[in-house]
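The complex appears here without one of its protein chains, the remainder shown in place.
Then we have chain A:
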């Protein structure tokens, strides 16, 4: 199983993402933003950070990177893609996921361990969780408030495409407490929290609940 990890200028979490994938038994393949090459990977992880300095809007420039011109059609054709934090923002800017992520309601950058409820355990990245299961992952973002128009929100809710919801308290004012969503096919998932930072007891601040994302995709690729 070869899973690509994309690095843009300003990406921060690519090393943790690669490490999390290796711990789950996948080969982490570095993908460079300026290349028109997905290197034949079986899935792609868009990690967090401040790609292109968050200039204009978070993810607005990254969305036009050469690598994205390859990734967008591949994702539309079914390639599994996970975007966390800035990766989620990029997926929304690229219109692979609906809605947008805007400034936190409280204006403050929020960095804390956050409880999250899994509401959809049938996407490519969440099959190793149980629906309704609560997990704890780190969040760290200033622009993570999910917004979409009323029609889009209603459709996401009606079709089970809200994958993760903040439990306990909402860190950023996201509509309907949305922490993560998926596309219609369930192969593209974006969320603000960071599973790649919660895969080892030693360094995963809140524990190892993030492992489920990586074991899910490895299981899917093995069975493919």
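Definition applied: a residue touches a chain if its C-beta (ideal position, glycine included) is under 8 Å from a C-beta of that chain, and two chains touch if they have at least 3 such contacts; residues count from 1.
What we mean here is this: contacts and distances are computed from a predicted model.
A single chain of the complex does not appear, and UniProt lists its protein name as "Phosphoribosylformylglycinamidine synthase subunit PurS", one of "C-type cytochrome", "Transport permease protein", "Phosphoribosylformylglycinamidine synthase subunit PurS" or "Amino acid ABC transporter membrane protein 2, PAAT family". Within the full complex, the residue among A:91, A:148, A:162 or A:217 touching the omitted chain is A:148.
Contact with the undisplayed chain is limited, among A:74, A:102, A:121 or A:221, to A:102. Across the interface with the omitted chain, chain A contributes residues 56-57, 60, 64, 92-93, 98-100, 102-107, 145, 147-149, 173.
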